[in-house]
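Of the protein chains in this complex, one is absent; all others appear in place.
Every chain is named by a letter (A and B) in the order it is written, and numbering of its residues begins at 1.
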Amino acid sequence: MNGVHDLGGSDGHGPINPEPNEPVFHAEWEKRVFGMFLPVAACGYFNLDEFRHAIERMGAPSYLNTSYYEHWLHAFETLLVEKGALSAAELAARQQQIAEEAR
Amino acid sequence: MAITAAQALAASASDGGSTRLEVDVAPRFAAGDRIRTRNINPRGHTRLPLYLRNCVGVVAADLGVFVFPDTHAHGGDQKPQHVYSVHFSAKDVWGREGGERDTLVVDMWDDYMDPV
Partner (left out) sequence: MASSAHTRPLSEVEIRVKALESLLVEKGLIDLAAVDALIDKYEHKVGPRNGARVVARAWVDPAYKARLLSHGTEAIAELGYTGMQGEDMVVVENTPEVHNVLVCTLCSCYPWPTLGLPPVWYKSAPYRSRVVIDPRGVLQEFGLQLPESTEVRVWDSTSEVRYMVLPERPPGTEHLSEDELAALVTRDAMIGVTKVSA
């Protein structure tokens, strides 16, 4: 698809800004998302091409305004629900429960 | 069944993630061939970047047979085909704005190209 992820040659994205001595992960949640990739993929619900395409399907504003591992999280949530491993309702319910416990 | 830590570590160190296929498929191109990339604009997944549509290049090498992402991302059809390393001049890709001497090398699936 001609999505905004297809970035080669486009303008206006700002300076490259490499972070000196950058850590491998910037937050605990990023580690969990990374670590989940192979175990989730091994369940066989989706292949890597579907995973990439799920990220491409985020839509331009979401894609550009969320971080790399948020893209992965979006792909997991989207594909696991689309493929029937989870239901959207149970995911939402669990998020609500965790949010309430955290208050 | 959830994979164990041992299985996960072994899988991460193996070539099980390779999408290379030991399938006998005839290549349409060979090193040295001049090609033009296709002007495709699929609604679904593709690995032919926008900036390289309808662009002339030269095949540098045949990398072998691999899964085709454009179909694999939609229903799992592997459609095995050759992938080639293709050289493009910056001038051919970007026109006037391309660097005089600069080049781009991009992997192209058989289905992305036509002969020139």
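The rule we apply is simple: a residue touches a chain if its C-beta (ideal position, glycine included) is under 8 Å from a C-beta of that chain, and two chains touch if they have at least 3 such contacts.
Just so you know, these numbers come straight off a predicted model, no measurement behind them.
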Could you tell me which of B:G17, B:P42, B:G76 or B:P115 touches the chain that is not displayed?
B:G17
Chain A residues touching the omitted chain (full complex)
5-11, 13-19, 22, 24-26, 28-29, 31-40, 43, 52, 55, 64, 68, 70, 73, 76-77, 80, 85-86, 90-91, 94-95, 97-99, 101-103
Per the touch rule stated above, chain B touches the missing chain via residues 1-5, 7-9, 11-20, 47-49, 51, 63, 66-67, 83, 85, 93-94, 97-109
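Keep in mind that, in the parts below, only the chains that are shown with their structure count from here on.
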As a quick test, compute the distance in whole Å between the mean CA positions of chain A and chain B.
24
Would you pull the chain B residues touching chain A in the complex into a rising list?
2-3, 7-8, 11-12, 17, 19, 41-46, 49-52, 67, 69, 72-74, 76, 94
Which positions of chain A touch chain B when the two form their complex?
1-2, 6, 8-9, 38-39, 42-43, 47-50, 52-53, 56
